[in-house]
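Below is a structure I'd like to ask you about.
Only a single protein chain was left out; the remaining protein chains are all shown in position.
Moving on to chain A:
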Amino acid sequence: MSFLLPKLSSKRAVDHVIKTTAEVVLVLRFGRDEDSVCLQLDDILAKTSHDLSKMAAIYLVDVDEVPVYRQYFDITYIPSTVFFFNGQHMKVDYGSPDHTKFVGSFKTKQDFIDLIEVIYRGAMRGKLIVRSPIDPKNIPKYDLLYKGV
């Protein structure tokens, strides 16, 4: 899917994107291009990227190329999706224990669009954490336990 969405494959490129993306929600998909669930998610991202072009900038990040980010965001399952706004990490309460990232694929395009809109509006109102509008049924729940926390 990297021919449909811009791809980042170094820590520097990710840094640069996080620091320079302004006033839109930055979506970073950490994963691998050949993974089947990543492909599902990439399909949803690619199809919605044009509609969301005024609200979100979507980038694909190869998780093997950025061990620093993998370690920082504690990415144990791919795909994991992380959101930023103006260089700030946006947290989302999905109803799961982890608010820092979305693990797995969205069920529908509309779910992703709704989530981006909620994050965008929340960030515009100065919120650092927003509540996910997605039906809890459609959020895949995985066993994520960070050691020692």
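What we mean here is this: a residue touches a chain if its C-beta (ideal position, glycine included) is under 8 Å from a C-beta of that chain, and two chains touch if they have at least 3 such contacts; residues count from 1.
Just so it is clear, contacts and distances are computed from a predicted model.
S.K.: Refer to UniProt and select, among "Actin-related protein 6", "Geranylgeranyl transferase type-2 subunit alpha", "Coiled-coil domain containing 84" or "Calcium load-activated calcium channel", the name of the complex member that is left out.
M.R.: The chain we cannot see is recorded in UniProt as "Coiled-coil domain containing 84".
S.K.: For chain A, which residues lie in contact with the unshown chain of the complex?
M.R.: 11-12, 14-15, 18-20, 22-23, 32, 34-37, 40, 63, 66, 68-79, 85-90, 100, 103-105, 123-128, 140-143, 146-149
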